[in-house]
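Complex shown without one protein chain; remaining protein chains in place.
Chain naming follows the written order as A, B and C, and within any one chain the residues start at number 1.
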Amino acid sequence: MKKFINKVDDILVESLSGFSTAHADLVSLHLDPAYIERKNKASNKVVIISGGGSGHEPLHAGYIGYGMLDAACPGHVFTSPTPDQMLAAAEATHANQGVLFIVKNYAGDVMNFEMAAEMLAFENATVYTSDDCAVVNSTYTTGRRGVAGTVIVEKCVGSLAETGANLHACKALGDKVNQRISSMGAALTSCTVPAAGRPTFDISDTEIEMGVGIHGEPGRRREVMREADAIITDCVDAILADFQVKNLTLEKNNEALLLINGFGATPLMELYLIYNIAAKLFKQHGINISRSLVGNYTTALDMAGASVTLCLLDDEIKQHWDSPVHTAALRWGC
Amino acid sequence: MKKFINKVDDILVESLSGFSTAHADLVSLHLDPAYIERKNKASNKVVIISGGGSGHEPLHAGYIGYGMLDAACPGHVFTSPTPDQMLAAAEATHANQGVLFIVKNYAGDVMNFEMAAEMLAFENATVYTSDDCAVVNSTYTTGRRGVAGTVIVEKCVGSLAETGANLHACKALGDKVNQRISSMGAALTSCTVPAAGRPTFDISDTEIEMGVGIHGEPGRRREVMREADAIITDCVDAILADFQVKNLTLEKNNEALLLINGFGATPLMELYLIYNIAAKLFKQHGINISRSLVGNYTTALDMAGASVTLCLLDDEIKQHWDSPVHTAALRWGC
Amino acid sequence: METAFILYAAKEIQQAILTNENTLESLDRAIGDGDHYINMKRGANAIIGIEAELAQLSPEAALNKIGLKLLSTIGGASGPLLASFFISMAKQLPNNNNDHAHLKFVHAFAAGVQAIMQRGKADLGEKTMLDVLIPVSNQWLLLAQQNHDVAFICSSLITTAEQGMLATKDLIASKGRAAGLGERAIGHIDPGAKSCQLMITAVCNLILKS
Partner (left out) sequence: METAFILYAAKEIQQAILTNENTLESLDRAIGDGDHYINMKRGANAIIGIEAELAQLSPEAALNKIGLKLLSTIGGASGPLLASFFISMAKQLPNNNNDHAHLKFVHAFAAGVQAIMQRGKADLGEKTMLDVLIPVSNQWLLLAQQNHDVAFICSSLITTAEQGMLATKDLIASKGRAAGLGERAIGHIDPGAKSCQLMITAVCNLILKS
């Protein structure tokens, strides 16, 4: 394992320190318990807090700022944060309108945020993101995983909160947006958790993992490496099938947002090539890709791979996607 | 080699198509010869054109837009573009005030842009970027290489051109900014050029290449892998020494821009950890880091590694760095 | 049960975790995200780190403190589950005053397991730590009610824990990270079941030795 690190135990604090110094205009860092807090926040709004295991940067701290998150709670690498972090973040940022947690749907994250929510003294609600259609919902599963679509949920809910909307409305929008997103990804290589020091999974030079999770969890199946057209066609088909299962009919001229997300080690050149394929395929299905995002937005450390995310838009979602946002990793309109 | 590609020969066109579709509001793509052109450009301004081998995305096409470039000419992967591309781009974008080429100082880029400049019918000038201090200027070298600092030059010159400044002024600012930048990088792994199909260089699990170029060219020396503190200290020392050689005294309270650039496969988490180290070291030398940029801005395909870039600011440079910019990869203020 | 015993047990548990790094890590790499060993180690070390403080407390206060410490230290899925276990155990311990000491402890253990079931919304057969904890809890209550001696109970629970742990191998997971795997989870022991078996065995052996 070769990484730019000093001691494995210090990675998180050193990286967070770098982040908060580089973006001192936007955020400030607190330790013991660790959370990153937005600067210049409104005094009267629903506070939006997210968090999760580290290693998915820029998720979540990179999305703190005007129009998106008010705080983020970073856990150890790929390990959900602990409730004391959420409590401290909520108490520090609370602005008289309650707290909305945005939580990726993993047992660990769910339970830690749940315990925080139970202990929290003021009004709160939670949106669980579960856009990963690699995990088929069945009698066997507690539920799908939250992956890159989380960024879209955070953007839209953050935008609504900025307008002064109440907790109930923010929660409702978050649930709605989440419901309208499907994602499917593929890994070409494993990631290496620094504390483990070796790749999370073994994969040969001729294999890919279809439907991999953003922690390197195994996905739908191990496959022989194929050309990009074939891999991305499978991702798009999985997403289209998922929309059917969800009873969300993708009708002609439906507008959609297409997000191509890199897992950390895949060059932008390949991500745009993937975008080219996915956009064409969706268009062939009559879907009007009117918003796009291509880049490393929800990563898995140093994993090579990418995911395709489609979000079915409506006027409300479009408005909140387009509205000004000023964070370290997403910025427009201001 | 596992990459998201179809046929090796089609990568460039497919990726550029994806890029121009995803950013159709900002750019349009032309093929044979290939160049990407800005939409909504002023009718009367110095046109800023850059270009170079592909594989460094988002450089250069990602910097086309208001406040930065008017066109970019993408060569094959790691191969400079050909003069016909520059001529076509210049003719398409020319806006009555001449053309400024921004060219990274490599023999191939220099000669191809030079031939284009000689053939061009209207007024033009060229800024060569040469911020890489890994290559020590000596009797042996034709000159230093242009690396991540190129982004800073493009941003500042693009900003000035937007104000209606003339060609001479734009060229002068570009030269000045370039002179005030030094960069130094290290590679942990090689990159793999798709057409070659195998890593450009061999490097063991315990080695790094200090001063590597953004094409995987060998750097100053092959070294044993060390902790991040030690590697980054060497980078910072090389930059400080370079400023001395350039007779640019870094005085107390000098403001500077610190750019930590990832080569493509290094996670953001590590880049911020590097930022943390570099910022502390520069501060110890009395330098006031007042502007920061951390991310993959000048990549080398799928190489793991990063570079440290310091740009000594003055009021003029600061103003042009801060001014609004709206491109695919860099956006603020609008 | 005395606080001193809790501290001895904590040390044994720490040892059991640390000496099984490879096993725990491999299991979570196979059907999870590879961090279960790191999580458990972080938790165990944190408890040993507050040993002196714990030593001053009553058994129930110590157990509660352990729960809270684990809650703010481990994270992941195992953190809130193990924390709930100790916090509920601490809450239960002062009750059942009619029972003799051993039975009180059995009931407290059962309350802890109940808390895990509630927090994780899981039951037997879902390929989790509960596949060790539920059988052990049931078996312990049974043997204690039958007034078996402690040595017999400990040996028996070691076997129960091992059987529960091994049984997870053939299961499809319906809770936790492995739930996404479907059939692919078959053939792998659940990491949380393994760590629970290790901890139970460590404590039972401690009792057997003393």
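To be clear about the criterion, a contact is a pair of C-beta atoms (placed from the backbone, for glycine too) under 8 Å apart; a residue touches a chain by one contact, two chains touch by 3 or more.
Note that this is a predicted model, so its numbers are computed, not measured.
Novice: Please provide the labels of all shown chains that the missing chain touches.
Specialist: Looking at the complete complex, the unshown chain comes into contact with B.
Novice: Please identify which residue in B:G98, B:G158, B:G219 or B:P267 touches the non-displayed chain.
Specialist: B:G219
Novice: Would you indicate which residue among B:T21, B:T129, B:N178 or B:T200 is in contact with the undisplayed chain?
Specialist: B:T200
Novice: May I ask which residue of B:F4, B:Y35, B:Y63 or B:Y106 touches the chain that does not appear here?
Specialist: Touching the chain that is not displayed is residue B:Y106.
Novice: Taking the full complex into account, find the residue in B:V46, B:A61 or B:V77 that is in contact with the omitted chain.
Specialist: B:V77
Novice: Residue-wise, where is subunit B in contact with the chain that is not depicted?
Specialist: Within subunit B, the residues that touch the unshown chain are 33, 53, 75-84, 106-108, 111-112, 114-115, 134-136, 138-143, 145, 193, 195-196, 200-201, 213, 215-219.
Assume only the chains that are shown with their structure count from here on.
Novice: What pattern do the touching chains form: line, ring, star, complete or other?
Specialist: Basically the chains just string along in a line.
Novice: Which one of the chains is closest to the middle, using the mean of its C-alpha atoms?
Specialist: Minimum centroid-to-centroid distance belongs to A.
Novice: How many angstrom lie between the centres of subunit B and subunit C, each centre taken as the mean Cα position?
Specialist: Centre-to-centre distance between subunit B and subunit C: 55 Å.
Novice: So what's the Cα centroid distance for subunit A and subunit C, whole Å?
Specialist: 32
Novice: Subunit A to subunit B: how many Å between their CA centres?
Specialist: 29
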